[in-house]
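Presented below is the structure to which this report refers.
For this depiction, one protein chain was excluded, whereas all remaining protein chains were kept in their positions.
Order of writing sets the chain letters: A and B. Residues in each chain are counted from 1.
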Amino acid sequence: MNHATWPARVILIVISAVIVWTVIAAQRGKKLFIRRIPGLTAIDEAVGRAVEMGRGILLSSGLGGIDVVTLQALAICTNIASAAARYGTKVQMPIYEAALLPIAEDAISSAYNKAGRSDAFSSDDVRYLSNQQFAYAAGVAGMIQREQYAATFLFGTFFAESLIMAENANMVGAIQVAGTPSTTQIPFFIASCDYVIIGDEYYAATAYLTRQPTLLGSMIGQDRVKIAILVTVMLGFLLTMVKLPLVKNLFEDKDMPAASYYSPAKGGK
Amino acid sequence: MRIPQLDRRVLYLLLALVVSIPLLVNVPLPPPAITPPTKSFYETIETVSTDPKTKDKLVIISCNFGSGTLAENLSQLEATLNHIVSKRMKFAIFAFNDPQGRDLGGSTAQRIADKAGYKYGEDWVNWGFRPPQGIQSLLKAMVNDLHGALGTDVKGTKLSTIPVMANYKKADDVGLIIEFAAADTVKYWVQFFQRAGTTPIATLFCPTSVMANEAYPMLETGQLQGMLVGLKGANEFETVMKRPGFATRASASLSYSHLLIILLIILGNVGMIQDRKRQQGATK
Partner (left out) sequence: MFQVQHGAALYTHLAGAAVVSVILFFALTLVPTKLRRPLIMAVTFAAGLFYALEFFWPVSGPESDQKNFLTSYIKPFSDITTVLQSFALGLGVYSLVSIHLRKVARTQSGWAYSLVLIVSMIVMVIAHIGKEYIKAPWVHQLNEFAYSGLMKSLDATMFSIIAFYIVSAAYRAFRIRSTEATILLVSAGIIMLGQVAIGQAITNAIPNEGLTANLRVENMANWILKKVNSPAIMAIDFGLGVGGLATALRLWLSLERGSYFEEEL
């Protein structure tokens, strides 16, 4: 869709309005609840373990560019860095995207400042490795084997190299917490990491960690939208059972003559 | 007999043996079952190449993979290109996610095209690599003006001067898009190019096995017309085409390594149950 159709316009504006409205309501003091997310609760445990073992922490914001996913990863990493800095634990953050380097450096430095440990921050700890997927993975694997981190946090966009980093961290006995919107990498993280944040929990992470009303409100707004989507799906499902369309061609998409080339599976449908 | 926990080095050695032996020695393997996505992939190319509305249109072969996924994507590319050239369809190689795709796709296309008697510039062209950052606007611009948006081919020749491109100027002149990728780059074609012309363009996807999971929803909804799933899909396609290649040879490695993993998982679980029983016995 290069430009919005009328249904897309209406739906997107309504969704945005619901989210913004809930954020404003939260900022006005409304109390909001968020359920326990084990992976995020484990962050404190992981940082504590690193402090006890006297070993460092690795943060990775993944292989994305400067986009929503990576900025969210950076926000989570900043929270972790702040907690680690408070206890004097070394934090290192290899960077994939060169344009992210100054932003990440500033974020981690601010985290150290916030923890009152600005003297402990070294710009060498936030370093650019490579913008080639496997060169980055090799670099991170090398860092893990040399530094023997006690905890690794992998948040952001990941591809095939995710297992390289996670398994290497497992080899050195690090506790691992991972979260990614890349659904293809979730199984690999589940097999190799101790805690995994799946799907929408990724975007709820900062709300969970900071309990900021703005972020909590945004999350509640998201939940309301998802409930509306769920209701629509259920309604469509029920109407399809009685062979009634929900609304004919709601999104006015062109008919796809080539779809007739695809023949349904035998035995599966 | 107690089954001990195996050191990871033993696991790696076993895998190395299981993968390499079938590549060196001919190990017997039953032929694969042809799954519906592969069947649809084949039938789509057959239909596009015989339908009067699409048989003279351009096929865009988008190679967005690097040397890391050669075993899967290159096998798929070779099998597909052999099919395309056997149908005498004109094609263009393109890459926008990985610059290696331009070289790997280009060299494979050159080899297969030469064998088929294709001439560069008259029967096929390599559009080269474009940076991924601007791909959305590039694809949008390509909808109405392929020559203007892309500019030159990989050799620096203006597209408007290349004979094969004379009849292909916009999205409506494209009959088929085939994406070979190690990432979810097919979404760009589906979102910005596939339905931007007057008629939708049939789109096929050749991902690695891992990326295929994300593409199944698109297959179900009809946004994709077929898919070759990793090395297995390439093997199935070679079987359908009756043209065994690397994928057919490597599928033995794939099969036996899967069996090894299942066996190791069973052994691991047996060992775990034995340990649990021993611990329960010790506490009693």
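We adopt the following convention: contacts are C-beta pairs under 8 Å (C-beta built on N, C-alpha and C of every residue); 3 or more make two chains touch, one makes a residue touch a chain.
Computed from a prediction, not measured in an experiment: that's the story for all the values here.
For the options A:23, A:91 or A:175, the residue in contact with the chain missing from this view is A:23. Only one residue in the set B:68, B:121 or B:222 touches the chain that does not appear here, and it is B:68.
Residue B:133 is the one among B:50, B:86 or B:133 that touches the chain missing from this view. In the full complex, the hidden chain is touched by subunit A at residues 2-4, 9, 12-13, 15-16, 19-20, 23, 27, 65, 68-69, 71-72, 74-75, 78, 95, 97-103, 106-107, 110, 114, 124, 127-129, 131-132, 134-135, 137-138, 146, 160-161, 163-164, 166-167, 170, 181, 183, 188, 190-192, 198-200, 202-204, 206, 210, 212-215, 218-219, 221-222, 225-226, 229, 265-268. Residues of subunit B that touch the chain left out of view are 6, 8, 11-12, 14-16, 19, 29-33, 35-36, 66-70, 100, 103, 131, 133-134, 136-138, 140-141, 143-144, 170-172, 196-198, 209, 213-214, 216-217, 220, 229, 232, 235, 251, 254-262, 264-265, 268-269, 272-273.
We take it that only the chains that are shown with their structure count from here on.
Of all residues in subunit A, those touching subunit B in their complex are 1-2, 65, 133-134, 159-160, 171, 183-184, 253-259, 261-266, 268.
Note for the complex: subunit B touches subunit A at residues 8, 35-36, 39-40, 43-44, 47-48, 66, 68-69, 133, 140, 143, 182-183, 191-192, 195-196, 199-203, 208, 210-211, 213-214, 219, 222-226.
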